[in-house]
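The complex appears here minus one protein chain, its other protein chains still in place.
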Amino acid sequence: MERNTNLRWRLPLTCLLLQVAMIVLFGVFVRYDPEAHAQWWMEKKRRNFSSDLENEFYYRYPSFQDVHTMVFIGFGFLMTFLQRYGFSAVGFNFLLAAFGIQWALLMQGWFHHFEDGYILLGIENLINADFCVASVCVAFGAVLGKVSPVQLLIMTFFQVTLFTVNEFILLNLLEVKDAGGSMTIHTFGAYFGLTVTWILYRRNLEQSKQKQSSVYLSDLFSMIGTLFLWIYWPSFNSAVSYHGDAQHRAALNTYCSLAASVLASVAVSSALDKKGKLDMVHIQNATLAGGVGVGTAAEMMLMPYGSLIVGFICGTFSTLGFVYIMPFLESRLRIQDTCGIHNLHGIPGIIGGIVGAVTAVYAKPDIYGDSGVVHSFDFQGFKNWPTKTQGEFQAYGLLLTLAMAFGGGIIVGLILRLPFWGQAADDSCFEDAIYWEMHEEKSTVYVPEDPTLKPPAPSVPSVPLAHSVPMTPLVPSASLVP
Amino acid sequence: MERNTNLRWRLPLTCLLLQVAMIVLFGVFVRYDPEAHAQWWMEKKRRNFSSDLENEFYYRYPSFQDVHTMVFIGFGFLMTFLQRYGFSAVGFNFLLAAFGIQWALLMQGWFHHFEDGYILLGIENLINADFCVASVCVAFGAVLGKVSPVQLLIMTFFQVTLFTVNEFILLNLLEVKDAGGSMTIHTFGAYFGLTVTWILYRRNLEQSKQKQSSVYLSDLFSMIGTLFLWIYWPSFNSAVSYHGDAQHRAALNTYCSLAASVLASVAVSSALDKKGKLDMVHIQNATLAGGVGVGTAAEMMLMPYGSLIVGFICGTFSTLGFVYIMPFLESRLRIQDTCGIHNLHGIPGIIGGIVGAVTAVYAKPDIYGDSGVVHSFDFQGFKNWPTKTQGEFQAYGLLLTLAMAFGGGIIVGLILRLPFWGQAADDSCFEDAIYWEMHEEKSTVYVPEDPTLKPPAPSVPSVPLAHSVPMTPLVPSASLVP
Partner (left out) sequence: MERNTNLRWRLPLTCLLLQVAMIVLFGVFVRYDPEAHAQWWMEKKRRNFSSDLENEFYYRYPSFQDVHTMVFIGFGFLMTFLQRYGFSAVGFNFLLAAFGIQWALLMQGWFHHFEDGYILLGIENLINADFCVASVCVAFGAVLGKVSPVQLLIMTFFQVTLFTVNEFILLNLLEVKDAGGSMTIHTFGAYFGLTVTWILYRRNLEQSKQKQSSVYLSDLFSMIGTLFLWIYWPSFNSAVSYHGDAQHRAALNTYCSLAASVLASVAVSSALDKKGKLDMVHIQNATLAGGVGVGTAAEMMLMPYGSLIVGFICGTFSTLGFVYIMPFLESRLRIQDTCGIHNLHGIPGIIGGIVGAVTAVYAKPDIYGDSGVVHSFDFQGFKNWPTKTQGEFQAYGLLLTLAMAFGGGIIVGLILRLPFWGQAADDSCFEDAIYWEMHEEKSTVYVPEDPTLKPPAPSVPSVPLAHSVPMTPLVPSASLVP
């Protein structure tokens, strides 16, 4: 089947339309937070006798930059593992995230930072926007290589919208805690993406099979993404926690959990290979599962050993997921999950939601202190309930997130199935050349120009073949020209 | 024309001479700032009843590290896009920046941090030195591939000197505001570099044409640079702003502007290609134009929508510059701009200067507050003028910067044209092997060693040749197995 993948007018118009809408909406709604406002910050300082150091900027900016790195470098490079899809992986991730953060600033602004008709913009909004977009990057992993950039922008628009509604219900109505977003970011992103790719099922995708694998250097590029995600995940899970002990504790717990999931991934990856060899896919992905798994409970008193256990379980199930569940999803449920997000974000996200609910139930004053338990879970005013109730609400939050992801994914998937978004045919998926100008290339292998030096060994055995040529004068020489 | 590119004595002697000069000048002039001095910091704390947290280090260090990353990783990898010039791109950028920061600490120290005969060294000096060197990295982009490392060190020496003089006139005499350096860093760096490359015009550069393009993996390496520049640009534009709201606001504005320039670049890049395909060069460069364009105004009350508009305009004009202006500059004005710095730093730098001037004119007490407008623009003492005057002075600053860049570029270009700096001939530009030891290589393509596995398809059509084998019964067939 031929597909028109020429985006000449579709992509520019989509970008322009969205960007102009953003400018207009920002003009109408977005103003600076008092902490970033020349007049209001001076007044706030005077009123509170505080110093510039108390500006939220100094509490949050280092964490923000780490989260920002994860979204653009981490997710971007993680997805460069495909042999001929590196430009799209890193470039489309860049595009969707750059649009997504703007739309998320508006959506989350209306729900969370709206005062007197204006959205007040400060450093915390930026972190939350990056969080929201991280959820889109997760879903991008499922459809990687199979959708056009126009589809991605549309998916981003709807997913950010749904994300914000779900997040509002969880955090503000159910009063759930979810610092690192096991539920709101990872579970939602994963099951939304999986549902979309299920709706977009491509019957003849095996025609692109050969391009759907990695090569040596693309795997190394992907490790750049893995490692930046891994090292900055403690910042991710602690970025919006309360100042002081909560932010501190969230970083510690995440650090521990991530370390354990590396050893679990290596152990299971080696044990499942008949020669005991490691699979790069597991190292690139399952090692991160520990960060997802402690997302909800990271700021709670999970204890360091608790974090190790969570990381260990998540690393194990994530690797098992790659080996056993992913092929099943593809062959039986027709869910074509390019990056295996079900293993990295889906399973560990659900585990994280459950761990959070259980940890909340066991939050007792003898661990947190009387005021600590109130402070940590905001038990005041209307929210005057026992920790058992908190645990139940955490569980409801998880279930609701799954429902929103499935429902939203079906609707958005159906929209994306419309045939005019410039998507590729089944036999030309996972191929940069469809959407990117490519230059003809010579090999990058270095051949010294000095003619006295010997050339590198050719991959074709020239000697025996050369000998044989004299014997075959009938072979037309043209056929020798490749 | 043969050129002697053997740097055996020229490069070592240049490095040694410069480094010894730095050591002597540091010995005579450079001491620690009170905030970094064992005795003075203790006294300062006692005198001010302040805590260690008030040390400038904690306000500035995270921003400094981001700027440092941009200079060494960001600019270094951005320039690795050439197929055989990655060592030089990243290596010479490393060399010139390592020298440049030392010389900038001295030059800027004499002009800005000089007390009682000594330069006082603290974290802010490091940021300013990195800023100054960023301007040299910009200029390096214009001459990339065409100059020797000796020329680069000489250019760095003179450019840092001129930069500091220009910066002093703007910031201290004209009392211009330029937090992110749209004028002092980007406009100056770009037009200085363009003037130098104009003087160094190479008539027969098309002989190296084939090497002057990118290949798939070099473009991916370049995206490492692009993304680190993009994510850390908010730190760049806010790194030396006043504590509190100004630093906070500068980061917010830059974040918004950068996001808009991504969508603008993608839109224009796709619209200008007849198949609607994206050009990697635009994505690598024009997406960053928004950061340059809000450099001057980032710390002002530009408003979030103002930042989006600036980013949108800069991304658009930057991409248009790559398609229409750059070929014109090369063919008509004989300006050979390897990286297209005119599009990324020149045009957006000028836009940034103008935006800064206009924003300053509209700085009113009803926006900043009475004390806010005084504080933000230092309107006190001798500088007791209306914002309209501030705007005029901003514009003069921009014009002066252009004049300094042209004048300085001509002089430095003429010095660099002297024939004994080890520069390459026109037909061997853009080639690492001139200045770097290269190892003979075999292909990095993986060929499994198990002889029962089939080898990967060779680039030479082996099948017709293989057909001939039956005619050569004396060649043992085993010899065909590579």
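Order as written gives the chain letters A and B; numbering starts at 1 within each chain.
Please note the rule applied: a residue touches a chain if its C-beta (ideal position, glycine included) is under 8 Å from a C-beta of that chain, and two chains touch if they have at least 3 such contacts.
Predicted model only: the values in this text are computed from it and were never measured.
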item	value
Contacting the left-out chain in the complete assembly, out of A:17, A:173, A:278 or A:333	A:278
Full-complex contact with the absent chain, from B:116, B:366 or B:437	B:437
From A:71, A:190 or A:251, residue that would touch the chain that is not displayed	A:251
Touching residues on subunit A - with respect to the absent chain	53-54, 58-59, 62-63, 66, 83-84, 213-220, 223-224, 227-228, 230-232, 234-235, 243-249, 251-252, 255-256, 258-260, 262-264, 266-268, 270-271, 273-280, 283, 287, 301, 303-305, 308-309, 312, 367-369, 371-373, 375-376, 433, 438-447, 454-460, 462-463, 466-467, 469-470, 473, 477, 480-482
Touch list for subunit B against the chain that is not drawn	6-13, 15-16, 18-19, 22-23, 26-27, 30-32, 35-43, 45, 51-53, 55-58, 61-62, 65, 68-69, 72-73, 76-77, 80, 86-87, 90-91, 94-95, 98-99, 101-102, 121-123, 126, 149, 215-217, 221, 224, 435-439, 441-449, 453-454, 456-457, 459-460, 465
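Keep this in mind: only the chains that are shown with their structure count from here on.
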item	value
Copy-to-copy rotation for subunit A and subunit B - C-alpha atoms, rounded to a multiple of 5°	120
Subunit A-subunit B separation of Cα centroids, rounded to whole Å	29
